[in-house]
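Here the complex is missing a single protein chain, while all its other protein chains stay put.
Our next item is chain A:
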Amino acid sequence: MGCFFFGRVSPEIATTNQNNAFAPAPVATRRTQRQRFERANQRSAAWDLNRMASSARNSNFAERRGKASHSFKRGVHVFTRRRSWFVNKMAQFGFENDIHSILKLDMPITNAPMARWQRKASSSSTSAGLSGLSPGNSTNVSLSSSKTPTRTPGKGKKTPSKMGGDRFIPIRNNKQMDVANFLLTKENEPVDATNTVSAESQKVWSVTLNGYNIEDAKILHLGGKPLNAPEGYQNNLKVLYSQVTTPASLKKTRYISPTPERILDAPDLRNDFYLNLLDWSSQNVLAVALHNSVYLWNATQGDILLLMKLENEEDYICSLSWTKEGSYLAVGTSDCKVQLWDVENQKRLRSMASHTARVGSLSWNDHILSSGSRSGHIHHHDVRVANHHIATLAGHSQEVCGLRWSPDGRYLASGGNDNLVCLWPRVQEGSSGGRFGRLIRSWSEHQGAVKALAWCPWQTNILASGGGTSDRHIRIWNVNTGSCISSLDTQSQISSLVFAPNYNELVSAHGYAHNNVVIWKYPSLTKVAELNGHESRVLNLILSPDNSTVATVAGDETIRLWKSFEMDPAKKKAKERVVQSAGGVIRNSIR
């Protein structure tokens, strides 16, 4: 067994070790040093030949055993035992011959007189004799032996703790001896056997590997790329089958102040249900239209700015909408125009005429501005190009008063005085033919004008709509299936709906009869709080960019700010990290 070191370790050690093997134990200290050295070598040397590994483990094992906890004297004793065992064993093996054959293993094949497998085959009788003599009986060695001798010698050693105190009884794993012996003697023999693998087994392999036999089948598929769903589609099963943990602690209701945090005066506000006169930008600027002028109230600094005033005293402003970045404001007017304003420079960029009646609703989707008019038509304007009017959506027969793009920009929801809620697809880029957009679906369940529309920010396929005085229902829709998930009678005209993501709530603004604001838990639609104070019908409701406050504008010519959704500072921090920065995509593209 020591011979393995000869091949691997430096020749100097090899010789001394050989000497020791035949004349054991001269000086104990020298030996331990050497052993240490041997071990170090074992660890660092790359043991590329597996067959060596297993047998070396035994010797290594013994060394460690000797070194571990025994006294010096005992150590000597152990090693003498081990060596004498070696001697016996090696004598049986025909030590010299073995060394020779193993040394030859490492030589290049070209120099060898005969190929190893040939030599092995010719000396098979010797190896048979050898195996018969080996301590672990190798006659029953088989390839199927589950233990593979691939572990590195440095690892997996363990001092057997249940050994007797004074004697070392080597535990030789029979299997490993068998495998080592097998690998030594028979390893190279089956090489030629593989050549004779029958066609039958080849077939079996083919079937197991490929699932079919190459010989008698071929796989065809219709040319071209594999099919896939249209771009932008997300697997909605995720909503169904991935659970979002809603901690029960959320039930613990927060304090919601019953009074508004701030009241702003809004003189000359048009008390018209069908108009959308309030919007809050992502830059924290609240825009409100008071008759024929637009005022901006900077919620951070508190200063007020008159942005614009229509020249004609009879005209009035019907709708306002900020771009996502909050740098441009779209203004719909009663003279059928849509104006674009650069707020920073207080400059009008465009005035787009295409409608035939007043423009009461506006909604942005990147560079597409959609506007709904009293005529019942919705127009898409591409604000980047001179020929801005790119599509007309004709689905409503009466004034369009609610218009909302979904947060992912896939759908446009519109509500009209004809009690319909319509769902429209994204504007097809570059499709010249489709000047008239197709309707995805329309719902006719509402019994009153639909002005209140809100998309759920955390569930992209959920749309909430609210009906007018004769309807008073909030309805929640799944836009993918077209089904009404839930509906609730609020007993009051609904003028505006907004999802408040901080506490997963839905906020509704009401006109006749209650003239208040109600916070509902979503999706259960249980009432969380009522915000009373407005003396006339609430016309619009808008959420602040930080989601903490809602602003309401009412017929009593006041704007009230309700700070009802403030987050815990710790929770807020976590949420802020998620907030994505709004890109300035269209900043340079408005003409």
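The definition used in the following text is that a contact is a pair of C-beta atoms (placed from the backbone, for glycine too) under 8 Å apart; a residue touches a chain by one contact, two chains touch by 3 or more; residues count from 1.
Just so it is clear, contacts and distances are computed from a predicted model.
Selecting from "Proteasome subunit beta", "Multifunctional methyltransferase subunit", "Mitotic spindle assembly checkpoint protein MAD2A" or "Ribosome biogenesis regulatory protein", the unshown chain of this assembly corresponds to "Mitotic spindle assembly checkpoint protein MAD2A" (UniProt protein name).
Looking at A:Asn228, A:Thr300, A:Asn387 or A:Thr526, the residue that reaches the missing chain in the full complex is A:Asn228. Although one chain is hidden here, its contacts on chain A can still be listed: residues 210-212, 215-223, 225-230, 233-238, 241-242, 440, 479-482.
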